[in-house]
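First comes the structure, then the notes that go with it.
Excluded from the complex is one protein chain; the other protein chains are retained at their positions.
Right, chain A next:
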């Protein structure tokens, strides 16, 4: 293998790919980045067995890529990225010699790094075009932001550490739950009518994906196979492994009726709950109480060790029965943050039933939270 490329272009590729390099592993090849030089393009791949990133660079006038000899090599991500970062901003030449010894040359600088046979690198799957869907990066970011935080962090029920991604009935829907709260969000999709599928993608991988998506609104192609999902953004391929199993049916726990409905300014409510949470301790499940009486809501919290707090806020609108309910402040704050709306609508079914929070006037998802039972 032998190619030349401008230093900033090579560094950029390595930095994107290196987000998927394995940190703690006994498999040495996974601590490296796979570089493949083919006619007119360079491909860098990293894969920690859960998350894979493959970046492709087609030759152009800016990156000055020129492939003299096609081939592939795996180089230690840590050293490769450091080496390239510290090279001068000039043309870099990379060539593999015997025994996978790789020469990196830039001006008068010459590094030799021990490489690993590219054949040892796990092959990322090739996707059939049958199960694919086009969305936008803005939508993906929105779907992940509104749901991934609600997935479980403990491995007690491994399936809940993922986000349930469903296509069907005219929409693409993301759902996550840890058993005590649930977040779901959907977007309409014209392609959803044609096929239906559902997969469980690890939340951690989706959060990483949201981080590397470009800030401007670009098309994202989503593919799924039996073992992986793939998000293609431009020339960057983002692979995640799927979680094994069947996601629990969450439609049954979302209430279809309500006895109390409150519309309130989201910031007003978030600020009040945030203040009350100062007294609500971790040991007491961050318990904050709402006493709803007409449009007036008393927000309070007390701790035998620290003291207590109470505050009265005004709802914009209230229908149905008065109510007293206690909840985990952390869950409510995270849900409000995920909704990012000016006004939210809360629907309750008494103090012992889960309640929902939705964006006012939008039909795009909801946050469901179990109350804390208290006398």
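We adopt the following convention: a contact is a pair of C-beta atoms (placed from the backbone, for glycine too) under 8 Å apart; a residue touches a chain by one contact, two chains touch by 3 or more; residues count from 1.
Here, contacts and distances are computed from a predicted model.
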{"item": "Protein name, per the UniProt record, of whichever chain is missing from view (\"DNA polymerase-3 subunit delta\", \"Monoheme cytochrome SoxX (Sulfur oxidation)\", \"tRNA threonylcarbamoyl adenosine modification protein YeaZ\" or \"Acetyl-coenzyme A carboxylase carboxyl transferase subunit alpha\")", "value": "\"DNA polymerase-3 subunit delta\""}
{"item": "Residue of A:29, A:64 or A:268 in touch with the missing chain, whole complex considered", "value": "A:29"}
{"item": "Hidden-chain contact residue, picked from the options A:60, A:82 or A:120", "value": "A:120"}
{"item": "Chain not shown: contacting residue from A:50, A:265 or A:311", "value": "A:50"}
{"item": "Contact footprint on chain A, counting only the chain that is left out", "value": "24, 26-30, 49-50, 117, 119-123, 125, 155, 158-159, 161, 202, 226-228, 241-245"}
